[in-house]
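What follows is a structure written as structure tokens; I'll ask about it next.
Here we show just some of the chains, and they stay where they sit in the whole.
Chain naming follows the written order as A and B, and within any one chain the residues start at number 1.
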Amino acid sequence: MKKVRAGIVGGAGYTGGELLRWLLRHPSLEVTLVTSESQAGEPYAAAHPGLPGYEGRRFQAYDPERLARECDFVFLAKPQPNSFAQVRALFGRVRLIDLSGDFRLGSPEKFERWYHEKHGAPEFLKEAVYGLPEFLAPELRAARLVANPGCYATGVLLALLPLLKAGLVEPEALVSAVSGFSGAGRTPSSTTTAYSVVDNLRPYKVVNHPHQGEILEVLSRLTGHPLDLEFIPQVAGFERGILEVIFCRFQPDLEPASTADVLEKAYRSAPFVRVHPAGRLPELKGVVNTNFCDLGWQPLKGGRLLLVAALDNLVKGAAGQAIQNLNLMAGLPETAGL
Amino acid sequence: MKKVRAGIVGGAGYTGGELLRWLLRHPSLEVTLVTSESQAGEPYAAAHPGLPGYEGRRFQAYDPERLARECDFVFLAKPQPNSFAQVRALFGRVRLIDLSGDFRLGSPEKFERWYHEKHGAPEFLKEAVYGLPEFLAPELRAARLVANPGCYATGVLLALLPLLKAGLVEPEALVSAVSGFSGAGRTPSSTTTAYSVVDNLRPYKVVNHPHQGEILEVLSRLTGHPLDLEFIPQVAGFERGILEVIFCRFQPDLEPASTADVLEKAYRSAPFVRVHPAGRLPELKGVVNTNFCDLGWQPLKGGRLLLVAALDNLVKGAAGQAIQNLNLMAGLPETAGL
């Protein structure tokens, strides 16, 4: 069978390296072109010492013509700042999976509100499909531009969406989330040095993390109701993984036990969401280096419900979910290569 | 000036080692006797390779007569299970600072509820003073038995007590707390292996951690009102430090800005509690290896208030606070040796 041809724009960053690591094992994809602005001409191994399977392969300069010619799908994985120019140049010529936050929010105003800059390609916002396969698979199969979800957003959405859609919990959630340092990328700065993260735990961007806007946007879009959300992100000294502690509240007169039914029904056929039995809460060790999002729950006093979501921010929170989306778009098995 | 003579029962554990490390620098204390059941006869350095200043000193077998004779104060720092026998044998003969949870709850029933075993010395419960110097200094000065607070409890109490006493927040708190692995001690078990904690983050004892009972007990005792508390402890792969994210709610019609006043007034003369300005949240790096508890706060939407407490679980959460208590009991400067 002819392999699907995939390219990466921004292959030298954390996410680019993770994409390459997983794509290598994908039985139906071929990596045809990987670009890097900062490391064009360098071998992949210069940026990713642990990356086997691409001996001799080198990053290329960004060239939209060549990408259009040599790829069926292109992952946009530039560390920063934006994918606007790439989407303008490539939309309609290849199918795009954008791992940045550029096309996750529904309007240029919302983008500006959460990212503090103008949106550079607002005409494509309506084309973007939010890449959460567990809820948007039909749309994703046909998508020409996928807005791949943020790492924090993935966990909170997978935990809350089924319960909100079923009317089981009130539209209110307080989230304390801890992420590994890879979430901040690997570009040298005062927040990515080993000094600042090792043996530390540090809240950051409290009340204005863009993933908060993303969660609000998607929940409102998919449930029809706004959510009252507080989101407290923290960065820790391990490389990978996110654990999210979510406090919410049952609608009055509801049976806590129905949580199990609702979650299990929602994810019965979802290959990458594992629902734990009541009271067994997930840990990072269960998800790191996998595309799983593990969900746990426990009823608390006074009608409260504790939800815990765990995932690998670089896999289900980025590269793995992007490949899962590509699988849907290309008509491949959803789990191929994962 | 004659030095105060201090002894330690259980000197070979994590807390024992931390006590020794700090006591060495204490200008007014002399360590006269350190016992260890498991390592009697061994040099301190066998258990604590990083411990200078006690060359040639060896752990002794537990001997209450000798402790009574050679010490003015005794720290009870046995890793497990209980200090009951030691309190029975030593109460009234030396002044005791118990670092276990045995005397923190107000009744044998409550102890049994949270620790799942019978209390072995209930007649001493009424003698115990809870060792939170910022709120109980007068009682501590005269105490003969101090129940040194739990690590998690210290942070939550210091964050909430002033606001609850001032009537600023409602008696409700949702807490997500992450601790370094030293909180679990160093006795080999499936939860203390490097395998289980390194690069991991894992919720444990959710809804039944004994520190939850301790917080409820002390808040109710000191404010006169019960608290509605949820407490979600998690263990991470770093050695030291606790960061606690606390969601609470302002009483109606209150000015969020008064939070600063209340906290600053409460801790103006407290040498080890640092109140950050609104919106600047503490990080572990600011407290590790110190006796500080750093407090930060930020108003959220809808009348909610975020509080964050950071402390070193082995210092302000254990050995440092114990020494702070001894300083008060012995009439020394509260900061001596810290």
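Just so it is clear, a contact is a pair of C-beta atoms (placed from the backbone, for glycine too) under 8 Å apart; a residue touches a chain by one contact, two chains touch by 3 or more.
Quantities reported herein were computed from a predicted structural model and do not represent experimental measurements.
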Fill in: Homo-oligomer size of the whole complex, from 2 visible chains
4
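Here is the rule we use: only the chains that are shown with their structure count from here on.
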Fill in: Cα-centroid distance, chain A relative to chain B, in whole angstrom
39
Worksheet item: Residues of chain B touching chain A in their complex?
Response: 174, 176, 178, 196, 199-203, 206-207, 228, 230, 232, 234, 236-241, 243, 245, 247, 279, 281, 283-285, 288, 296, 298, 300-302, 304, 306, 308, 310
